[in-house]
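What you see is the complex with one protein chain gone and the rest in place.
Labels A and B are assigned to the chains in the order they are written; within every chain, residues are numbered from 1.
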Amino acid sequence: MNRRASLGLAGLSALLVLLPAFAGNYLLSVATLFLYFAFAGQAWNIMMGFAGQLSLGHALYLGAGAYTAAGLYFHFGIGPWAGLWLAAALCAVLGAALGALAFRYGVAGVYFTLLTIACAEFARIGLDHFDWLGGSGGLFLKIAKRGDIDLANLRGPPAMFYYVILLLAAAAMALSAYLLRSRAGYYWQAIREDEDAAQALGIHTFRWKMFAVTLSAAMTGLAGVFSAFYYGNLFPEQVFGIHRSVEIILAPIIGGIGTIFGPILGAALLTALAEGASEIVAALGWEVPGVKQMIYGLVLLIVIVFLPQGIWPALARKLRVKK
Amino acid sequence: MSFDFIGFLNIILSGLLTGAVFGLLALGLSVIFGVARVVNFAHGEITALAMYTTVVLFSFLHVDPFIAVVPVAVVFFIFGYLLHGAVIHRFVHRPEHVQFILLLAVAIVITNGLLITFGPDARGVSLDYLLESIEVGPFLIDRGKFYAAGVAVAAAAGLFSFFRFTATGTAIRACADNLHGARVIGLNVKRLYALAFGLGSACAGVAGCMLVVLVDLTPGSGPVYTLLAFVIVIVGGLGSMTGALVGGALIGVSEAVAGFFISPSAKSMFSFALLILVLLFRPRGLLGGRL
Partner (left out) sequence: MNRRQFHKAFIGASAALLAPFKIVRAQSSKLKIGVLLPKSGLQGVIGQSCQKGADLAPVVLKERLGVDLELMNTDTETNVDTARTRAERLIEEGAHCLVGPFDSGAAAAIAQVAEQRGVPFIVNIAAAPQITEQGYKYVFRNFPIATELATNGLTLIKDLFNATGAAPRTAVFMHVNDTFGQANAKAIGAILPRIDPSFKVVETISYDPAARDLAVEVAKAKSTRADFLLLVSRLNDAIVLRREIVKQRWNIMGIISPGSPGMYENQFFRTLGKLSDGCISNVPWFDPKSPLTKAVDTVFRKQNPKDQLRFHALNVGYTFEAILVAGDAFKRARSTSAGALTEAVRRTEIKERMMIGGPIKFNAKGQVEGNLSACIQNQGQKPLVALPAASAEVKPVFPWSEYKRT
């Protein structure tokens, strides 16, 4: 990273760390949402940007993580810091299973994407009928008493959740940066560019693709755990729905697939656009449903047609934070 | 409760008739996917657009859906043809995931455009004869479903004939089978792709028009039909037109049967399970040719 980039990153980090000191709860909740999408987007980016596999069913891992941790807490009182290990492990297994089946059986490209969608939908309908985890009636977690900060059980004020997700997002970004510059990163880029050539060079493509898929799934599972405790209630339609899968991929695609900062930029832009649009619509007194989603769709369309690499690569060059 | 055999057969029949319309929907996707090699993730949304067009024609001009079918088919053929030339053609040689995302974006724009224009309420067509059932012995056939299935089968037959008996149809099939060869003999591939997209879009249009007879629609119907079309095409077999129709009938009947014996609310689970199994163990589908 050059000096400009380092300074920019430092400034942004300082702003984010100090935000709760001067921001109201509303802004905090918006910022939390932004960081959540940055984190989940970063996780998805690993599968897509690094290993080149388009998954439109990432909600499967969100849901699996969320329900595992929430179920453990609801039925056995096991807190999220312990529960997240099982959640991440389960998601890793799911991701690995999907990856193994896909790569071994040659399910690639469009077929892989459809497989991911089918799995998420299957889970959604299944959970709708699974009463032990609330069924379609939903699973409600106990809320914290006012003023308490129970970090162990993740029950507390918005600022607590904000710092947790900030930590997660920062860790994800650091991990991605590290991996991209390591051997894994080089192998992934090779596989993404030309899998056959990579294999010819002796790279164990199956192993590295599996690594990307498993890691991506596990990280997304953590995002699910966070959302379960942040919102305190889970409904299969809300958690596994295909709109969730689409939501996660918007930020990294618009920001820039395969880049480190892309998902973060994308998440910031989309969150700002969404809240801005809602404000404008409310201010004008319109009650028009679908405006927010429409804007997402249009932005996605414009980006994919004119800037298929995402906004960040072009912006980075303009700001001269990249060579 | 004794097993109601007649009731069960009625349900199978109903599933077959609905399945015919689904089959037409899938046929359109098969043509687009199989020929123009475009991952049309907006197929269901185009169908939803056609459904709304039909409803609007009915509400404002009192046009019966069975008459509206013809103009809708023509309009959507033109729509598909132009959409391909304007936007999609440039993406034919881009990586698959980029195509996917492009059409996903188109789908989101269409769905929310419909939501903004028409609102979230369900809309439909209310015609008295649609509430009637035809009695054939012990069977009770939903009149609307019967007519809709008839139109769907007729449209499919028309498409089959076009591909088999006309020069343009043969040319399109040539493109699908062997792109290089087609170019070598001087076929205008871009135009033929656009035609294929137009035809697929027209199928979606006719299917949408008929779906209005069967169900009410909301802006959210689009994504559901996209998924359904993909499930049928993959199960039936990509590149096989018969496969699309057979797949449609199969899905229609299996959902009905699953609903009857297990819980109706879980019947979609069955279709997705079928899709997963086919993708893993027989990716070319039941009747598909090479992948």
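Just so it is clear, a residue touches a chain if its C-beta (ideal position, glycine included) is under 8 Å from a C-beta of that chain, and two chains touch if they have at least 3 such contacts.
These figures come from a predicted structure and were not determined experimentally.
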Hidden-chain contact residue, picked from the options A:109, A:138 or A:308: A:138
Residue ranges of chain A at the interface with the undisplayed chain: 4, 7, 11, 15, 22-27, 29-30, 33, 128-129, 135-138, 140, 142-146, 157-158, 231-233, 235, 237-238, 275, 278, 282, 287-290, 318-319
Chain B, residues in touch with the chain not shown (by the definition above): 1, 4, 7-8, 10-11, 14-15, 18, 119-122, 124, 126, 131-133, 140, 142, 214-218, 220-221, 224, 255-256, 259-260, 263-265, 267-268
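Assume only the chains that are shown with their structure count from here on.
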Between chain A and chain B, centroid-to-centroid distance (C-alpha), Å: 32
Interfacial residue positions of chain A with respect to chain B in the complex: 48, 52, 54, 56, 101, 105-107, 109-111, 113-115, 117-119, 121-122, 125-126, 128-129, 242, 246, 249, 253, 288-291, 293-294, 296-298, 300-301, 304-305, 308
Interfacial residue positions of chain B with respect to chain A in the complex: 39, 87, 94, 96-98, 100-102, 104-109, 111-113, 115-116, 119-120, 219, 223, 227, 230-231, 234, 263, 265-266, 268-269, 272-273, 275-276, 279-281, 283
